[in-house]
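Only one protein chain is missing from this complex, and each of the others stays in its spot.
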Amino acid sequence: MSQTRQADASSRWRAPLVFLVILVLFVLEGTTRNALFSGSWNTALGILNMGLISAVMALGVNMQWGYAGLFNAGVVGFIAIGGVAPVLISTKPVPGAWAAGGPGLILAFAIAIATIWAAMLAWKHLGQRWRGLAVAALLVVGFVLYRRFFDPAVTAIEANNSASAGNIGGLGLPVLLSWPVGALFAAIAAWAVGKVALGLRSDYLAIATLGIGEIISAVMRNEEWLARGVKNVSGIPRPVPYEVDLQADPSFVARAAEFGLDPTTASAIWVKLLYAGLFTVVLLLLILAAQLALNSPWGRMMRAIRDNETAAEAMGKNVTRRHLQIFVIGSAVIGLGGAMMITQDGLMSPGGYAPLRYTFLIWVMVIVGGSGNNWGAVLGAILIWFLWVKAEVWGPELMAGFTSLLPEGNLSQTLMERAPHMRFIAMGLVLLLVLRFAPRGLVPEK
Amino acid sequence: MTQAYLSASQMRGGYGKADILNDCTITVERGQIAVIVGPNGAGKSTAMKAVFGMLNLREGAVLLDGEDITRLSPQERVRKGMGFVPQTHNIFPSMTVEENLEMGAFIRDDDYRETIAQVYELFPAVADKRRQNAGELSGGQRQQVAVGRALMTRPSLLMLDEPTAGVSPIVMDELFDRIIEIARTGISILMVEQNARQALEIADIGYVLVQGTNRYTDTGKALMADPDVRRTFLGG
Amino acid sequence: EDVKIGVSFGFTGPLESMSPNMLKSVEMAAKEISDSGKFLDGSKISIVKADSTCTDAAAAVAGVERLVTSDHVKGIVGGMCSGETIASLEKVGVPNGVVMISPSATSPALSTIDSKGYFYRTSPSDARQGDVMADITLEHGIKSVAVTYTNNDYGKGLADSFVKAYEAKGGKVTINTAHDDGKADYSAEVAALAAAGGDALVVAGYVDQGGSGIVQGALDTGAFSTFVFPDGMISQVLVTKFGKSLETSFGQNPSAEGEGHDKFMEMAKADGFDGSSAFAGETYDATALIALAMQAAKSSDPKVYKDKIMDIANAPGEKIYAGELAKGLELLAEGKDIDYVGATSVELLPPGETAGVYREVDFKGGTMNVVKYR
Amino acid sequence: MDILNAGVALLNFVVIPAAAYGAQLALGALGVTLIYGILRFSNFAHGDTMAFGTAICIKVTAVLVALGISIYPLPVALLALPIAIVATAALMVGTDRLVYRFYRRKKSDPIIMVMASVGVMFVMNGLTRMFIGVDEIRFDDGARFVIDVASFRAATGLQEGLSLRTSQLITLVVTAIACWLLFRFLNRTKAGKSMRAYSDNEDLALLSGIDPERVVRLTWIIAAALATTAGVLYGLDKSFKAFNYFQILLPIFAAAIVGGLGNPVGAVAGGFIVAFSEVALTYPWKKVAGYLFPSWQPDSLLQLLSTEYKFAVSFIILIVVLLFRPTGLFRGKSF
Partner (left out) sequence: MIQVHDLHKHFGGFRAVDGASLTIETGSITGLIGPNGAGKSTLFNVIAGVLKPTSGKVLMDGEDISGLPPHELFHKGLLRTFQLAHEFSSMTVRENLMMVPAQQSGETLWNTWFQRGRIRAEERAIREKADEVLDFLTISHVADEKAGNLSGGQKKLLELGRTMMVDAKIVFLDEVGAGVNRTLLGTIGDAIVRLNRERGYTFCVIEHDMDFIGRLCDPVIVMAEGKVLAKGSAQNIMENEAVIEAYLGTGLKNKVAAEIEAERAQGGGHGAQPGLGKGTGNGPAGVPA
């Protein structure tokens, strides 16, 4: 009882304090050059930008876990789906692709949807005895029909200029438009997933979503017609100017000179600042909306559901629907983050969607930050991302410090060779330390 | 007078900063039945936990048979002969009824089959379900298993937190009969009850606890006879 | 002057076992250059590492970003895997004007990227290897094959170009299917390949990743006894692992015959690592090219020396083999032209990648034997 | 004859490999399920525990081999296994002291424990690589085959071959023994029952005189034994590569969940279900069909799904199972 009270008292200072720590870390990274920090604003801003994107993703996870207790371990899948949007919305159309397979694809998908719909109808309306058989038959027929149109369409699209395209291409629209679209894609996927899996309890839901995440990234890797699969899409348009253009722009060069910067550095920093601005605006809007919702009867209802589903159900709350709602919204936010990330990277490389890097790391961010608390999730995200990147340097430094104590020789040499793996150790230690000294997260839920 | 078998004196403590117990004293003689009654939230369960060492006491001491056990951990107290049935969460839900009873006999090295048979005799409804997981039992059946588990320990001090909550009248009668019997064998019994009139009926000593302090202490009969106590704590 | 060169390889991640030897190659070249005393008036080369993880583009970019903006490297050897390379090139290399020479990113996509002259690679695009492999396979009288590839841009691109060439030349592909690296078990893949059948199995994978797993499974279950190996598989490790079981198998990898290559192998041996390990030679060459171009331009500024890379790599000029970097530096200092051959017969075609000489090998008698070069 | 050929093909490519793989998963899943059941969190460090145990085993094996010890046709690693188990158990118990005990005492949310285990995973991941490097290591020095393809063909005259590796046989046998021992332990012995009691209701276990720290220690020791055994068997059968042990974590979790988390029988069943669904559902039936119906030579491979999606298949099965049995086939726990 008093434990919680103590937490309440200190939590007023927790968030600003953590914020301050992060600020100091970034300033150090930007200004000081030593074994631990790089002293470059370019890297500092680079880390910050990805940190902001991670924060958006962490917000999405926090909505699902922190508000409703839904353990989504398929984060990577929704990030990937969101990432498809920039490719489909903003890249240039591939000549001939639509003509080759567009109609076939649409027809195939129409068949697929019709099949599932028919199967669901059959399941609902047929008697116990026949529905299993009928549904199976419907599904088989539907699947065969679907493949009948899908396969040739895909073959045609993939054959179309396969070295540099081989996909259906994009619409050539502004890339910012792809952010809401990415959220929408993820929301649609989440709706379908949620319809199927949300009946499951915590860890079972986790593993089901983990599987779904894997399935989604497998689809991304293998369905070339969609976004070139493992062949990657590069050169995705940007919402901000290109560095080389800025460097070629005399007025920009002059401005940079005023600040005493060379054009290369100035352009890189300027571009990153623009990104940071965009991301911050999105993040703040999301937090505002989330906070308003959380501090209202809606938030209270969600907490009740998280605490005790049976009782919430008995008190007239439609738990299934609410779960679906928050799962879809949370996933949409994650998808939005995915789209933002691809926009920033300018590259879609599905081979990289590994659960360790996305699902687990984002989870670490949420938990370290303090689940259930939006500010916690955001600060946790930026901090953990900072550490994740810096662990690459700190790990080997740690090892260097350690081996310097050892006598020269085989052992210290082998250890130095294996020093890159200190990255994991450093990251693990940092995580354990944070959890140890702030077991309920840096900024705990009230 | 000789030292009481259990003597928990001037206990002060709670779950966090605020104290739930304030100068609360409870003693039980060997072979006595002591009953704690009081309004909801008075601190009865907290007092039981304190006696059992599941709560950090800020003040006060717990003596068992003259020995100071204030610093001992609960499982050490079990080995000293204390048995406890908590108010809630008092069974192992995914173990069978029989295994629940076996767990009660965890610290016993002798043959406990006879004790099991005795428990089944006491609670025939539960005997039918011996191979079933305790989590699938009805509320009252669970309660019976919980008491049965504590009986398995063969304790010298048996602590029961509302053992009759949710059990049917016939079983309650059996239970009280049995408790009297147990006490006669020299085992001390400390229990919290809301079926207070029946409990005080068999109690050698009764405590009325209000806001963590002893409000009345007397023999069961005397408390029953006190109109004030009856009206405010025993339901008339 | 201390000239810093960045190295961005996947020291952790799915190719973590491939990177150490590549790093040793870089270090060997750097040492050779520094020790010569002739590099940019006695400058030394020092190496700064970044871990690209091979799969995580964001981490790779962050690493390379640090190399460029914090350590101020003058050139980068890397990235290692195609996807991550493209990301760091587009996000860091080109905007900041730093030369990147990748020893191992082989995706055809890199040929068409607008790198503004900042990107080169010392390995050929996979588009060509497929063609060569198809020829070799058919010459062995194999008319039908099953194909399995590692599921990334390298494996996929290679398998596709092979299938296309092979079928065009009259061969039959019974199945063309991916395997993911680092999976716990490859029974399903082996079963599928076996069921599809064929005279031989083409394994477009990595020798210390799924590729070996597949070969192992196929051998154990007797599904295939003849294998066709492209570059990702050709390595001494393969012989150590499977020895005599590969009697009828063969393969090819980018590797030039001749002096340079032999010399490199020797040097590597002296330095204590296996020179035939994947992309070791290419890595050496990538490092050497950066240094030589600097020497030719008399400047370590990437914006300046980038224009010299094609010159020194190609004829005319005196041929410079691996181990002769001192000689090359000297010639360049004298203002003479050189034609860098290095460990892998470097010959850069526009937009800056090697044409690719492949050696055909077989495994008769439990050893790896070079049959011929093409 | 053709029916025999079809059968042998299935046995050789589907049944035996899947059974061995399933047994490896089952052992891993047993460890995961035990920790989930008793300590109430999903231990993400389990894969790396397996890797660590195997690494120790490899080093010890090397020493034994250097001493000239051999138990041909069995691999020496089997002799080294007990030592590796002891070392791993010590590490696990130590980790618990340093990391998990703190949260257990605080009665933290299980998710905090999960995240702590992610931290432990990172550290162990690095440590193992520091210790033994990243290269692939083979340490199977026993006889490779019990039955090999060539001699099987020669002996039976069948067109299809059959192979059974020693490592596969050992895996199956050891798994069977380990399961039997574990079940007996949990259901018959007092210590085993006290573990189950602790997992059910920690406070009440305390009241029954069960020493929680002892239960926890026992759990880690058994989990370490299972993990090391699983890791070594897997390493003997495939080969040791630190990276792969993280990858195997996902199918292990899938197995534990399908069977019902916290339920040992479920873990074993789950292991085989995942393994068989991976292999069998992506198996092209063309060859078998060819043997059974010689007149029918289908063009297509008669493959339900291509192997790229094999992982997806096992997860789809998992989801379907969970839809009908929300806590797994054998009724697991959910905390």
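Going by the order they are written in, the chains are A, B, C and D; count residues from 1 in each one.
In the analysis below, a contact is a pair of C-beta atoms (placed from the backbone, for glycine too) under 8 Å apart; a residue touches a chain by one contact, two chains touch by 3 or more.
Not measured: the values here are computed from a predicted model.
J.: Taking the complete complex into account, tell me which visible chains touch the one left out.
T.: Hidden chain contacts in the full assembly come out as A, B.
J.: Thinking of the whole complex, not just what is shown, which of A:Met301, A:Ala400 or A:Leu415 touches the missing chain?
T.: Answering carefully, the residue with contact to the hidden chain is A:Met301.
J.: Thinking of the whole complex, not just what is shown, which of A:Ala254, A:Leu292 or A:Leu433 touches the missing chain?
T.: A:Leu292
J.: With respect to the chain omitted from the figure, which of B:Gly140, B:Pro155 or B:Gly206 is a touching residue?
T.: B:Gly140
J.: When the complex is taken as a whole, what residues of chain B touch the one chain not shown?
T.: Interface with the chain not displayed, on the chain B side: 15, 38-42, 44-46, 87-88, 125, 136-141, 143-144, 162, 165-174, 176-177, 194-198, 201, 227, 230-236.
J.: What residue numbers in chain A mark contact with the hidden partner chain?
T.: Chain A touches the chain not shown through residues 1, 4, 289, 292-293, 296-301, 303-304, 307-308, 310-319, 325, 329.
We adopt the following convention: only the chains that are shown with their structure count from here on.
J.: Looking at A-C and B-D, which pair shares more C-beta contacts?
T.: A-C
J.: So what's the Cα centroid distance for chain A and chain C, whole Å?
T.: The mean C-alpha positions of chain A and chain C differ by 32 Å.
J.: Could you list the positions in chain D whose residues touch two or more of the other chains?
T.: 129, 134, 306, 308, 311
J.: In chain A, which residues are in touch with two or more of the other chains?
T.: 221-222, 421, 423-424
J.: Which of the residues in chain C end up touching chain A in this complex?
T.: 11-12, 16, 20, 49-51, 55-59, 61-63, 65-66, 68-71, 82-84, 86-87, 90-91, 94-97, 107-109, 112-114, 116, 127, 151-153, 155-157, 160, 178
J.: Once bound in the complex, which stretches of chain B touch chain D?
T.: Contact set of chain B toward chain D: 52, 54, 74-75, 78-79, 83-84, 86, 89-95, 99, 102-104, 106-107, 149, 153.
J.: Going by the contact rule set out above, which residues of chain A touch chain C in the complex?
T.: Touch list, chain A to chain C: 33, 38-43, 46-47, 50, 162-164, 221-222, 229-232, 234-235, 242-244, 264-265, 267-268, 271, 341, 345-347, 349, 351-352, 354, 357, 388-389, 392-393, 396, 417, 420-421, 423-424.
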